[in-house]
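The structure appears below as structure tokens.
Only a single protein chain was left out; the remaining protein chains are all shown in position.
Presenting subunit A:
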Amino acid sequence: MDRASHLSTIVDLSPAQWTLSGSAPKERHSLDLQSFLSQLLIFLNSHVACKDQNTLAIFGALPGRSVMLYPSTTQAAGSNSADANTYRPFKVLDSTVIDSLSKQVEALDASETEAPVGLVGALTKALCYINRVAALATENDQTVAVDPRILILSVSPDQSASYIPIMNSIFSAQKLKVTIDVCKVYGPDSVFLQQAAHLTGGSYIHLDRPDALLQYLTMSFLPPPSIRQLLAVPTQDKVDFRAACFCHKRIVDIGFVCSVCLSIFCQPVPVCSTCRTKFPIKTLQRLNAARPTILTSAATPTSGNASTFPSSTTNRVATTNGNGPNPNGVR
């Protein structure tokens, strides 16, 4: 029951979003980057404190790219002098993270600060890292199994363009048995990250009081997945299962799914852009004719509409879960 666990943390470091978060009025319990980082470091220290063998990796999602800020496997040999008042691993962790972070931020060009953050890159790197750690563990010693999880601290809104890579990362995480936890520190709910947490058995928390971040982190994200069945860790009561269409990368309430390759489109198309399947004109016309009525009559975006459309040979409405060549967790 008591095993070492691995935590990969992905920190969203979008300068624009953090400025907004920091400048929000005090009554709304705003949180600026500085206090966010200090609370985060305390949380990371607590993770290391829980067990000597616990491992940690930190990835930063910066505008347009992603970097690894700290891996616990390759420790920088004590460059900084030891301190009698601080446990050394904590000191190494804190100073490494802050150093590499400030280096990255200084290297940022003023023109790129508005660019969307490289969340997908960070997520992929985290998965690769976990895969490597797990492979090493099995190679060296069969008895040590890591209990990996990923924690995403997000402030940026969804980028619909990254729908497909995020979904693919989620499926790899499922395969690697990695739990993805999401903590939405600032900004509106993220549709994709909600799905990520839901599909991997993690929890998604939207902070009501971002200034109490540490308590949220400690109570919800510190316990390793193995003891979560004993704890009432908050999970989301409703999950937004909407998908993004492949043609315009818009998040759609009702989409049209290619019956061959399960690609999603926001409007009926004569030829599937992914697999080049041609659809009969007749079906297109029927679907087009039906569109406005659906938009008005459908109360919930995910309610089943299959009954209104006798399943045609070409198109079907996005009501089924696809696990085909283009894996889309769409309901």
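FYI, a contact is a pair of C-beta atoms (placed from the backbone, for glycine too) under 8 Å apart; a residue touches a chain by one contact, two chains touch by 3 or more; residues count from 1.
We adopt the following convention: contacts and distances are computed from a predicted model.
S.K.: Among "RNA polymerase II transcription factor B subunit 2", "Phospholysine phosphohistidine inorganic pyrophosphate phosphatase", "Trafficking protein particle complex subunit 11" or "SUMO-activating enzyme subunit", go ahead and choose the protein name stored in UniProt for the chain not displayed.
M.R.: Choosing among "RNA polymerase II transcription factor B subunit 2", "Phospholysine phosphohistidine inorganic pyrophosphate phosphatase", "Trafficking protein particle complex subunit 11" or "SUMO-activating enzyme subunit", the correct UniProt name is "RNA polymerase II transcription factor B subunit 2".
S.K.: Going by the contact rule already stated, which one of A:28, A:51 or A:248 would touch the omitted chain in the full complex?
M.R.: Of these options, the touching residue for the absent chain is A:51.
S.K.: From the listed residues A:34, A:226, A:273 or A:288, report the one that touches the chain absent from this view.
M.R.: Per the contact definition at the top, the residue touching the missing chain is A:226.
S.K.: Residues of subunit A in contact with the chain that isn't shown?
M.R.: Residues in contact with the chain left out: 1-2, 4, 42, 45-46, 49-53, 78, 81-88, 90-91, 94, 141-142, 144, 214-215, 218-219, 222-224, 226-227, 229-232.
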